[in-house]
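For this view, one protein chain was removed and the others were kept in their places.
Our next item is chain A:
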Amino acid sequence: MSIWEYANPVKFMRVSGAVLPWLVIAAAVCTIGGIAWGFLTPEDYKQGSTVKIVFLHVPAAMMAINIWVMMLIASLIWLIRRHHVSALAAKAAAPVGAVMTLIALATGAIWGQPMWGTWWEWDPRLTSFLILLLFYIGYIALWSAIEDADSAADLTGVLCLVGSVFALLSRYAVLFWNQGLHQGASLSVAPGERMSEVYRYPLYLSMLGFLLLFLVLVLVRTRTEIRRRRLAALQAREMRA
């Protein structure tokens, strides 16, 4: 019994189909619960009620980066072991990641307007997310441009590898280019820099919720891709017959 057994599409479909309803419930409970709990928290002494957008902003930003890492791993698995499910999962994750990046940028802008007095600032973190969004767009565009499925998976996989290196490089190049306005890590373990517990626990919950939400979306989208692939195979067989 190894994890590679789930690379078999039939097995993947069976297991994911069984797990999916539970995941949907868990994701709904955690996301809605986390955000609702977040709304019930007291207002921050400095930022007032605007602080509550953090329960959308931080989880989305976290997922935006993690989804790219997941795509990188899935692409590597495809390039090394040629498991189709892996390539399709990377394809399925990309639009979710792009939307997460957009949510992070949009909520950040909405939060930044009252707090910093500006919608947009060329701050390293903001700029890196904009660059990340560009990488997502390029990746999605490449997937949709190539007709042959295996070539598309190969080429996007290579692009994801090179893109990861350059996304990271841009992150540090941008740091060199401009010093920022954005606060440091939101969940630092250093005492004194930590968020108050009132905010921290709802935040953990909504982060978990976003993670589960991402899992649900990726599973659904991967299942759709597998079905689409099967349909194409069936149609091709019919054409030949």
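As a working rule, contacts are C-beta pairs under 8 Å (C-beta built on N, C-alpha and C of every residue); 3 or more make two chains touch, one makes a residue touch a chain; residues count from 1.
Just so we're on the same page, contacts and distances are computed from a predicted model.
When the unshown chain is looked up in UniProt, the name that turns up among "DsbA family oxidoreductase", "3-oxoacyl-[acyl-carrier-protein] synthase-3", "Spermidine/putrescine import ATP-binding protein PotA" or "Heme exporter protein B" is "Heme exporter protein B". Per the touch definition above, the residue from A:Ala28, A:Ala109, A:Leu161 or A:Val220 contacting the chain not shown is A:Leu161.
Remark: the omitted chain is touched by one listed residue; of A:Val19, A:Val69 or A:Ile137 this is A:Ile137.
Considering A:Ala27, A:Leu88, A:Leu126 or A:Val174, the position touching the chain not shown turns out to be A:Val174 (whole complex).
Contact residues of chain A toward the unshown chain are 131, 134-135, 137-138, 141-142, 145-146, 151, 154-155, 158-159, 161-163, 166-167, 169-170, 173-174, 176-177.
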